[in-house]
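The structure appears below as structure tokens.
With one protein chain withheld, the remaining protein chains of the complex are depicted in position.
Moving on, here comes chain A:
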């Protein structure tokens, strides 16, 4: 029975006066309102449009929680009395076990729907048994089936309570992802998990051999796995997960086929979908439909896979591994991270080592990230440099330097951590949200990192003073910049997973990816220099010590060796799998841009305008405006220097001016990508390192990495085939009879000239990329000179350029595709006929 409990609102005094004080004005109202003109309203001055939007529309099922339907009127109240009576009847009935089994299957579906993210009020607690589980206490003593039902319900509630608590603590949920509203439902907070597990064990024994046993086992092992992972008892968790899987298989193969739930109406099993509609006045009821059997079982299967992966994580998971782990879990279709509450992952990570989002200051975690990163170490070379400096000075100088470090370096580092804290935390949290929200968060992150870069440069200058260095390496700036570039690439990638890019936008998309990954590759080069510099500095300092006469210093220095990883870190970095992965994708993007640019539709300048320029009336949404709006977030970030629409247009036109050269350049890019990807795919370990999964235990990481790399390699090969097919459309070289004059030298697009120091000026005369440049190993020289292109045959003395009629070229995305789909050329047969014709003509 609901009563008015909202103290914030003033009740009208309708309930206090006797009925006689109200008069019927129905007819009068009808008469008065019918005299109003259409479209006009009579409203109070205080009534605004926003109020109209907020009003709940009565008699609309989706908004009116209190709507009394025919169902509500004809079905019995599913209350405590009903539970007691029904349980009593089932216990006495020869078919009682069958009905209880059906009820438990229905309960499983409700639980699955909740874990999927739907509210408790619309899933689990629409079941009368769940609301009044204590009503089964007495009967459970004497009736095994009722005991099984009771124990399973309590196990379900306990698990649900754990998930709700976790979600609230982690704070990564959004209403659209997962509802944590518990409406004061009793989630058994004071009942120990161990007692509930004991109940489940006992109940399972009592119903052994029946269809109820696997269902009870499923709940039991799920609860145990959840709790064991949370306390880092991975061995017990792994055991529980194995048993959980076995129970799930039994339920799927043996129990479910024998159960008939009877359509969508589950009143018989105690479910009233509108049971809690009055609890959700603030948020209109959605009349949620519970999951079906097959999707629910599939979901549970994925859940066991998730837990199995989480259980295989090393005891101390490295911070650098967390983001790719979340990306892996969210992107792999067979796992389908989006199918489980994100906080389950958070729960594990929280419980794992409390390093991430627990009570430990996050700055400590950031420091750990820097120190333990598999990438070029950022702070450790700095620390080594300091050590080396200390080793070569006398005690007083050493003390002074230590004082400087404490006074100047430490505060700088603290500032760094505090500033980057938020970014890294947000970056990690973004991986745990739905893609749309993830994308918005990432955009904010890289814009903020762009602002942070200026501060990072100041910090580096200060550190240089303390460490008495000159010139590079600019550790922190490089770190910040690399982080930003990764976020920007991820931003585009997530947009692809949201399928927001239209086919005509793909050339621009690849254009930007090429640009960003080029910059990232250069940044890795710079990081290599950082590490090399640190190594050399330490080595030099140690050599200097050897020259000093003091035996004490020599003795001390003899024990001090540069950290082993620095010895080969420079060369290792250039062979670093991650570098290869970056360059492979860059090359893919470059190649695909060129192909799509040369075969695409002209960019009609008459349509649209840039930025706030008004569009030509009636002309619609032109490419320029689309380009600006689509990539606004990237351009707002500042660095690397954004590629404006003008630059894009110039490069597209340049590609089209020399189709043959463009195709050749595209082919070269794809060949480069092929080489990198083949090298990575040949070694599971390298593939895993490329995707930052190398530090994770378990074959799943390596298998997944190989799968991803191989998938991109297959895409690359298919695209290479497409380029070859397109080559047939190019005009044939001129024959001696038709050749009139030496052909002009055609320049290929000169965009992708990576590895040149000081940046490269593009077609628009703008400097591209960061100022650091880089050594670029093996990057293709895209500037190709002196293409021989024969003029088209038989065109006459004006030597007009023949129009190449390209076939339709599209990008085909598969289920495993990321932002790179495979190029597909349509209608190749037409080309062959043309070729035959031309050959005949020539003959």
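Keep this in mind: a residue touches a chain if its C-beta (ideal position, glycine included) is under 8 Å from a C-beta of that chain, and two chains touch if they have at least 3 such contacts; residues count from 1.
The definition used in the following text is that contacts and distances are computed from a predicted model.
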Chain not displayed: protein name in its UniProt record ("SWR1-complex protein 4", "Sm domain-containing protein", "U4/U6.U5 tri-snRNP-associated protein 1 isoform X1" or "Elongation factor 1-beta"): "Sm domain-containing protein"
Those residues of chain A which, in the complete complex, touch the missing chain: 1-6, 9-15, 17, 20-47, 49, 51-52, 54-59, 66-69, 278, 281
